[in-house]
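Every protein chain but one is kept in place in this view of the complex.
As written, the chain order gives the labels A and B, with residue 1 at the start of each chain.
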Amino acid sequence: MSSHLKSNVIPPSRQREVPRTGMTWIGQSMKRVEDPRILSGKGGYIDDVAVPGMAHAAMVSSPHAHARIVSIDTSKAKALPGVIGVYTGEDLATVADPCPSFAAPPITQHAISVGKVRHVGEVVAAVVAEDRYIAEDAAELVEVEWEILPPNVDLEVAAAAAGDALLHPDDRDSNVALDESFSFGDVDQHFAEAHTVVKRRLRWQRSSAQAIETCGVVAQFDPFKGGYTIHSNSNFYNFIPFVIGGSLRVSPGELRIIPVLTGGSFGSKVFNHKIIILTAGLARLAGVPVKYIEDRLEHFTNSDSHGSDRLYDAELAMAEDGTFTSLRFTVMDDYGAYLQFGVGTHGNAMAQVTGPYQIQSFGMRVMAVLTNKTQQGPYRGFGSEVTNWVMERMVDAAAEELGRDPVALREQNMIQPDQFPYMIPTGNIYDSGNFQKVLEEAKTMFDFDGWRSKARAMRAKGRCVGVGLATCMERSVYGPTEWWSLNNKETPGFTLTSTPEGITVRLDPSGKMFVTLNSPMVGNSPETVVAQILAERLTIAPEDIVFNYSDSQSGFNGVGPQGSRFTAMIAGACVSASIKLEEKLKRFGAHMLQRRPEDVELRNGAVAVKGLKDQEKAFGEIALTSSFFRLSFPDGEEFDSGIETTAVYDHPLSTDPAEDRSHLGIFYPIVGHICHIVAVEVDPGTGKVEILDYTAVHDNGTMVNPRTLAGQVWGGTANGIGTTLSEVFEYDEDGQFTNPNFAEFAMPTANEMPRNFKLGHVETPSPYTEYGIKGGGEGGRLGAPSALTSAIEDALSDRGVKIASLPVTPPILRGLIRDAEQAATG
Amino acid sequence: MTGNQFTEGGTNMTKVSFKVTVNGRAREATVPPRMLLSDFIRQELSLPGTHVGCEHGVCGSCNVIVDGQAVRSCLMFAVQVEGSEITTVEGLTQGDALHPIQQAFWEEHGLQCGFCTPGMLATAQELLAQNPDPTDDEIREAISGNLCRCTGYEFIISAIRSAAVKLRETDTETTPQPV
Partner (left out) sequence: MKPSAFSYECPNDLQAALALLASDGDTRILAGGQSLVPMMNYRLAQPERLIDINRLSELDYIRDDGGVIAIGALARHAAIKSSDLIKEHFPIVAEAYDWIAHAAVRNRGTLCGNLCHADAASEMPAIMQILEAELVLLKVGTSRVIAAQDFFLGTYETAIAADEILTEVRIPKPAAGTGWGFEEVAMRRGDYAWCTVVATLRISDGKIAAPRIAMAGVNDCAARLRDAEAALTEQTPGASLFDAVADTVADAATPAESSAGSAAYKRDLIRALLPRVLNDAVTRAT
């Protein structure tokens, strides 16, 4: 281990439930608990919420990328019948302060802009009216006088801009909001000693999750009961009151956030703080409950959830035999107009930046550039999807320059099964894995060698067929240091280190088990996994469990589904709750059976005497007795009525970043591994790519529900296919966002998905989480872009086409082919 | 159809009254002509199962069955359905039981967040009424006008394939009304 990592000591495992085979519920593809109510149309999404007296909001959005607001005339809009109020940024500022910012030092963002606008779609005024139609009528009547400022569109130009082109002259004297350099290990020395250094400039362009449901809020303000009641489809409802209370000038306790079923997130609804502050502020100003649901255009242009938009200058150092020694890069990231989460997406990428390979050191300069675009937020992968692609691009480039087989080069450099836990140069660890097994499995399923020779033969006949393979990491169970560890050491910001997940479990006298979750359902399967885990641990039937969700006042400690954390974290909470509940059940049950607690065990939903067949008390009977027949039990508080417990689980394995940032500590240690292999055919005349065959093998540790995991892999792969082949946000030179709609921002339909998708699993359980569970919510998008890019490059290898930028839409790919053709003919 | 003058949004507009049958129930309504069918179903009829994802005709989450055909409810005005029969996802459920297509979506994990699901169900319902034994490619083509961001479509295709089997196996008498 490199000496810079010596201080980063791996804590002991807190695992209580060891992985084992032959479990009753864990590992079953049980039908989802959540589905019947959703399938029957009774899910209850944000736009289904209606409260008495509710009015509707519509926004006046900026048509300009960068402009000063000279004046706003709302008089015509206010005069329209049905309009309750029209509010500008100044009006909102009377009840709300700027949005919270994780950038350190912060960058000011108002939910309704004050003074100037910084991207197309930014809100300049809001209308509250009796219905949305009228609100939109009035929004059209608001007159704004603008003074146009120079738009920042290109990230390199923006980085050098000054004067009127500065986005936030009050907060920063440059559009580069953060510029930090790191060296983890002996980077300079490794590069100095390298036999070969491969260099590439790589570009990853902007897109976003675009869940089919947009973000929305229903907010009420009651000055007498002291606070806000807010329905929101945020992922993070138990956490945000603390973050936004200040903005809304109430204590966090005066914010009651009620979750709803959420129509997809993929990161895009992680916080949603701006829309909550906006709608809540409007409700307070208008004096009526207000509903605001983004329409699709607003979701594209103002939802603050654009994905990574990066330019890398990357270098990989190697020894003569192809052994990787060091990786370094400079990365500029176009964050758009604000920096809500600092450079958390780069912090995230530090979890697995060196991929599945043994690389001794890593160095980075990261620059967060502000431009006149909608700001970034999380999108499935949270930045690691980009570094996975960069790493795999660099390995393919190395193979090419060394004249080596790309798969053999990967195998040569891979971390070996006996090296876990393996600490990478940044300080994060990989808890466990068997990358070789995943690779072998994938190659076999795909018939990799067969396909490679088939593709070669087809290329010999003039067809552009190729095969690509990627071996990538899928970190899971995030720790929050990623949000701030790359901030300047002197101004680290809010150095949060907790990501707890809690659960409340109550055994009802009816025999039902009531479970309260503290994180919402966003398309993952929280109820299903909890049902399976509790059923496993407590020997009950999953159908006897009834779910509900706390609100932010009744619940506690929920961080939500993100960072592929929920299943592993809630499993921990379930185990903690089960331990407490088991003890209570045994105490009560043993008393009813006239035995000692140590003589009884849990068996099929009953407390049963060890070794005796018919001596048992069903949980329901115990709950009933303990709830209604107090005198059947001895005095003493250990027999207080009811069988109920609340439990919380903290991150299973994390350490602090080093003070001097020589390493970043352990923060994302539960790693999965994935191998994607794909065969494609390119139509060289049109640049269209057809996927001929696709195999993905994922190792996400112990699988709770193989089918729901498969659903995540497929969905993520579909996202990755879109990211690679068709999805990109286009901005013209004026900063106009030219394709913010579903017709032109082309997300894959069923027609674009591979016909022949094979999915395999390897299970390497984690030694740190309960049952060995790892997260698996992001993997598809973490692997597909790399594999597809390689396949396309392979298909066009005879034409000398190199891919250094994503996406490769047909026009872009055809452009690369055209350039290569022209280069070949001189 | 009758009209009565009223003032809406500052313009003189005529609200329109009409009759429509929704999920087997006769309804009467008086709405401004510009009210989209999707909003009418969700707000006036309080049937929130029909979802709105884009309001420009691309995502298909607003698909409902009007007179036997799946249509985009965000691209119709409510007043246009006078005299029509509409089925929404709420009408698919048969009493306490899920419709075989819903059941198949459940068994095959054809949904994650469920937001696209009502539209997918309407599309599947139309497809299977027209083609009781579709190939996978026909299913793919049929649902290609419905965007799902969660599933990657694979399990939706399995669900519709399985629903086709269920529907073919069901006794004709208990088969739900062909749409």
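Operating definition for what follows: a residue touches a chain if its C-beta (ideal position, glycine included) is under 8 Å from a C-beta of that chain, and two chains touch if they have at least 3 such contacts.
All values reported here derive from a predicted model rather than from experimental measurement.
Peer 1: Considering the full assembly, with which of the depicted chains is the omitted chain in contact?
Peer 2: A, B
Peer 1: For the chain left off this view, which of A:Glu140, A:Glu440 or A:Glu601 is in contact with it?
Peer 2: Candidates A:Glu140, A:Glu440 or A:Glu601; residue touching the omitted chain: A:Glu140.
Peer 1: Kindly state which of the options B:Asn23, B:Thr50 or B:Thr123 is in contact with the chain not pictured.
Peer 2: For the chain that is not drawn, the touching residue is B:Thr123.
Peer 1: From the list A:Met1, A:Ala192, A:Ala743 or A:Ala823, pick the residue that touches the absent chain.
Peer 2: The missing chain is touched by A:Ala743.
Peer 1: Out of B:Pro32, B:Gly91, B:Pro134 or B:Gly152, which touches the unshown chain?
Peer 2: B:Pro32
Peer 1: Taking the full complex into account, what residues of chain A touch the chain not shown?
Peer 2: Looking at chain A, the ones touching the missing chain are residues 132-133, 136-137, 140, 295-297, 683, 685-688, 726, 730, 738-739, 743-744, 746, 748-749, 751-752, 809-811, 814-815, 818.
Peer 1: List the chain B residues touching the unshown chain?
Peer 2: Against the left-out chain, chain B lists 1, 8-9, 11, 13-14, 16, 32-34, 36, 39, 55-57, 60, 63, 69-72, 74-77, 79-80, 82, 122-123, 126-127, 141-142, 144-146.
We take it that only the chains that are shown with their structure count from here on.
Peer 1: State the interface residues of chain A toward chain B in the complex, per the touch definition above.
Peer 2: 29, 31-32, 34-36, 38-45, 47-48, 80-82, 132-134, 137-138, 209-214, 261-266, 295-296, 521-525, 707-708, 710-719, 741-743, 747, 749-751, 753, 755, 757, 780
Peer 1: Under the stated contact criterion, what part of chain B meets chain A in this complex?
Peer 2: Residues 7-10, 32, 34-35, 39, 42, 47-56, 58-59, 61, 88-90, 92-93, 98, 102, 105-107, 109, 111-118, 121, 136-137, 139-141, 143-157.
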